[in-house]
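Every protein chain of the complex appears in place save one, which is left out.
What follows is chain A.
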Amino acid sequence: MADSASQSRSRDLDKLLLRSGNLVGPTFEPGTELRDALNEFVRVLVIGAGGLGCELLKDLAFSGFRNLEVIDMDRIEVTNLNRQFLFRLGDVGKPKAEVAAKRVMERVSGVDIKPHFCRIEDKPISFYNDFHIIVLGLDSVEARSYINSVACSFLEYDSDDNPREESIKPMVDGGTEGFKGHARIIMPGVTPCFECTIWLFPPQVKFPLCTLAETPRTAAHCIEYAHLIKWDEAHSGKTFDPDDPEHMQWVYSEAVKRAELFGIPGVTYSLTQGVVKNIIPAIASTNAIISAACALETLKVVSGCSKTLTNYLTYNGVEGLHTKVTEFVRDKDCLVCGPGVLIELETSVTLKKFIDLLEDHPKLLLTRVSVTYRGKNLYMQAPPVLEEMTRSNLDLPLFELVSKTPRDIVHVTGAAGKGDTKQSCSRKLRVVFKGMDVDMAGGA
């Protein structure tokens, strides 16, 4: 009985995985082995257990993935219930990741979902390397940027600046905003990473402080006045916490007073939350559409059963329905996913000598160089106060300054080019010390 149930459950999936076709990916090898690997071997991390995350977990579980983990730092709120369908009223206050994992496991037999109720930054980097693919259902640019930098940190390049396939950590990223959404595939080193195309995100709308203080015209102005100006006046030094209901209530009641003073209608508690936390109303169907696209692409990337979208799908349901796939290109000098310029050095080379070398390097021609390594500023040519603090490093061997790491990434800034065409820039360098490493060319 159980056997026939599981057979019928994988029937449609089998049509994709057990036979070849004209549209399959280049490395596709159909067969039961593939299906079993999908079931048993492949490990998928879902980031976010909210509007997209609930859909993603369900879709991935139904697509044959059985080893899932989910990470989310939030607890369930009443306002989530209209679209985050794995949650019930009685779950309010519980961690989203835990409830979502439990519900999907109850519904889909054989699937194992491990929840993580924490911030993404709380996990060690090695945690993320344990997964074959990472699916993102996030609502912030910052969190995406963080995960992107983590995934790209696993990437290694060979001596010809080609990415090493086995070091690529694929990501599938979904995002929605009201009736609009996107789904994209990021193969670090192959397709543009999040940082290559960060300009795609529209700038945040911010109101001038003086408008808030003097001439408020909208309900949002009143709320921002209470949030940005009044809060500091009333609570010297105490920082505002948007997740503290008492804080939010205080801002709301101050905003109401302000609105009454100027005769402005429309300040509500939920608008206050919306403005302060920059929340855009979420549409359940948009989440479902985007998540479905992401889950399908995940299946395609992992199994090779079909070509994946290249590489950025936009969906717009505002007027009619418009959807389009655009192939964005990588920024070859991207500081996050790019190969960087390979530089081989003797261990005896001092920082000063290293900086001089960059001036003559044909790919760099850098002058006025400052050097930074893993958050430590090795040398800053300006401002004078930092130059003075870092000057003593110049006579030390670079090898010592990077804690005798045989190969690693060093970032430099300076003016590139010759004569009148100098341009200020940041560059990533793959520094390799001769004789210290068998594998001379690598380094993320």
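A few points about this structure:
Methods note: contacts are C-beta pairs under 8 Å (C-beta built on N, C-alpha and C of every residue); 3 or more make two chains touch, one makes a residue touch a chain; residues count from 1.
Convention: contacts and distances are computed from a predicted model.
UniProt records the chain missing from this view under the protein name "NEDD8-conjugating enzyme Ubc12", selected from "Translation initiation factor eIF2B subunit beta", "NEDD8-conjugating enzyme Ubc12", "Rab proteins geranylgeranyltransferase component A" or "phospholipid:diacylglycerol acyltransferase".
Here one chain is not drawn; of A:21, A:110, A:178 or A:208, the residue touching it is A:208. Contact with the chain that does not appear here is found for just one residue of A:24, A:38, A:104 or A:351, A:38. Check A:108, A:229, A:264 or A:436 against the missing chain and you find that the one touching it is A:229. The chain that is not drawn here is touched, among residues A:108, A:141 or A:292, by A:141.
Mapped onto chain A, contacts with the missing chain fall at residues 27, 29, 34, 37-38, 41-42, 124-126, 129, 132, 141-142, 145-146, 149-150, 153-154, 165-168, 170, 195, 198-199, 201, 203-210, 213-214, 228-229, 232-233, 301-304, 335-336, 368, 370, 372, 374-377, 380-383, 385-386, 389-390, 409, 411, 413-414, 424-426, 444.
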